[in-house]
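One protein chain is absent from this view; the other protein chains keep their places.
So, subunit A:
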């Protein structure tokens, strides 16, 4: 029963949102994922557009995806190949449990 779950969190520039979401949709092993628009702080100043410079914070889309097994690395590899240098940030957490009721 002990299937492994991870939570992949991605911070994407708003412009990449759709493409990344598409990749996630088409990847097997990605169970459910959410996306939220939010502000990111501490982003390198050179990555801010005019509006963001004024506000002093970056607009980002945060994607949280529930992954089963080892797809995490696979997705990251894909994203690296596809969006190198685009300013994506990620982190992966191991989850003790996940499921549907």
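Basically, contacts are C-beta pairs under 8 Å (C-beta built on N, C-alpha and C of every residue); 3 or more make two chains touch, one makes a residue touch a chain; residues count from 1.
Throughout what follows, contacts and distances are computed from a predicted model.
Chosen from "Protein glxC", "ATP-binding protein", "CusA/CzcA family heavy metal efflux RND transporter" or "Cytochrome bo(3) ubiquinol oxidase subunit 3", the protein name that UniProt gives for the omitted chain reads "CusA/CzcA family heavy metal efflux RND transporter".
Shown as candidates are A:11, A:48, A:76 or A:92; the residue that touches the absent chain is A:48. Residue-level contact of subunit A with the missing chain is found at 42, 45, 48, 50-56.
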